[in-house]
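This report refers to the structure that appears directly beneath it.
A single protein chain has been omitted; all remaining protein chains appear in their positions.
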């Protein structure tokens, strides 16, 4: 017969295939997380905040108690996991995992609100609870694929990002030169021109800042087309990364003799 | 010699290769569907609605009669299909297929308009007739490829969607904090800031809501660049999905040892 | 020794590797084509049109004479090509190829301008001369790859297009319902709402038409995110198509037993 701690562990751990109580707990947890997100969003609307103030406070207290108890339960039961079997050091090591920290951040900031400070900013941590969604079993594998694709293509993605920043600075410099006389309030300095550059390179194009001189329009047009080409880089990198990882059923691992890192054929 | 029912079945079923009468029927059906779509669109223009009111009503009645007869004919002839051969249960099972329900919805709501209610909303179902276009033979196979790509990559696509929603909430929260004092009418609450966030992450960028504080612009610029990177995720997933499905000449089937689902090499 | 006709043929045919006179002719042709394009663009600017009217007319006459002579020369020399060797039928068959028609359209409309009609619209055919750029040797192979990728994925690309049109109609219908009371001038009919829908689905987002009701914003946001997902379809299709065609050095051809079409491993 399973001990209480063993059954608690199986209920809480998303990696373990569960029966009916495990699934009820999973759905309860998802519901509380989603309600928390909804509460943070709703409480930001002044009219709702005023009308349902007490409801928001009551639900916050309930959530914090629930998350606190859940955290304590996880810490108590984790020693059933062979990786964290030591009663003291296993638990400490578990508490330092990313997921345990995310769990902790979901309720810890609440206790700070008793201090006489404006800590509305700390509500962001309740939004962090959304991260916990990724612990749901059926998304964990898809999540791992994302992580591996990004890890294998890290250098290329970082380089694309540096390229984009670099191009952003160069084009903002030129647009600043071309437009500063015609629109000193919008292109009067490179940082101001970068707001235009960002909107153009990402193709967002708000339209609040637009070149008006012929030279500015010609440069702006060329930069926009160049921007589109560079935006294809991360898409191409991720696309080939996904394929590389998912295509090969053999999943042959290779270790590069040059850099010693592992990758998949 | 073929019976009338058999010939009717072959005429109606898009999977069967047809002769001249079958092709005439196919083109007639496409024409009526497209005219229905055009009629719904044209009837929404007040000036056209007024001028050609009777024409629209007449065409609606004609279409409903046509679709009703076609539906009855399909139900009558479907027993020629070995999968639905039972006169009662076969027909009932056929009536529950997605395509039969789409067919039914294309005309059924019309009969409700005799009720004394404002049911203009029900016109949406006439637009649904466009779905029936996908039954045209030459697109059915391409459609199946889409379905399989999406089915095989479902978890990853859903996860991308959760990511995008998650990022949308986080960045709207921060922009709300950064801009609520400068623009209380546009960033006064998280839901309002989400309208900006949606326009930015999707790179639509209407420009009706734009940050105006330096902090808001810096955050907005970073979020826009991050958004572009995340938008590459679904493109990469779909791209590798298409390739995986179409590339392999051996078309060996594999069963994933983790999730038990079938996939193609 | 080569005859004059043979040498003319080798000079004109982009498929034949040429010596110095052939390359000079190629660059001359490119220069005249680009100058034609520049002239059409420049002549549309009222101030330039007025100032350099005679220059534009002179250059147009020169170009038309040049293109006419070139066309006659091609027609004369084409019999050197074994595929078009018959003096009459070979030349007629050549005249019916896409490229010969493009060549013809580049100068033929000019002769119509002697008729007493406003035929400024016909200038579009001079722009068509740009198509002739694709006959330049080094781009012909890349062009063929584009053609094959698009030909092999035609059904999927057409289906994506139908999907986008379908979604455009559906979302415009809903936005029309949601916004027609608040903005009767912008969402008063489905065609008007489709202008918003087009700007949103393609992520262009001009911002001249934007939902202002809460319901319209919620729907608009969802539609924009859905639009981005659908835009990933053609990218994914083309991406996998390019890879499929270019990756395999063996270039094994397959013939589908269902549709009888050829595809590449």
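Quick notes
Per-chain residue numbering starts at 1, and chain names A, B and C are given in the order in which the chains are listed.
Note that a residue touches a chain if its C-beta (ideal position, glycine included) is under 8 Å from a C-beta of that chain, and two chains touch if they have at least 3 such contacts.
Treat the numbers as computed from the prediction; the structure is a model and nothing was measured.
Remark: the absent chain touches shown chains A, B, C in the intact complex. Residue C:41 is the one among C:28, C:41, C:55 or C:212 that touches the chain missing from this view. Across the interface with the omitted chain, subunit B contributes residues 203-207, 235-236, 239. Taking the whole complex into account, subunit A touches the unshown chain at residues 152-156, 158-159, 162, 166, 169-170, 173-174, 176-177, 188-191, 199-200, 203-207, 210, 217, 220-221, 224-225, 227-229, 232-233, 235-237, 239-241, 243-244, 247-248, 254, 256-259, 261, 263, 265. Taking the complete complex into account, residues 37, 40-41, 44-46, 121, 123-124, 127, 130-131, 133-134, 138-139, 141-143, 145-146, 149, 157, 161, 164, 194-195, 198-199, 202-208, 231, 234-235, 238-243, 246-247, 249 of subunit C touch the chain not shown.
Here, only the chains that are shown with their structure count from here on.
Chain pair B-C has a twin interface among A-B or A-C; that twin, with over half of the contact pairs alike by residue number, is A-B.
Note: Cα superposition of subunit B onto subunit C, rotation of 90 degrees, nearest 5. Chain centres defined as mean CA positions place B nearest to the mean of all protein CA atoms. Per-chain Cα centroids separate subunit A from subunit B by 29 Å.
Along subunit A, residues 203-207, 235, 239, 243 each make contact with two or more other chains.
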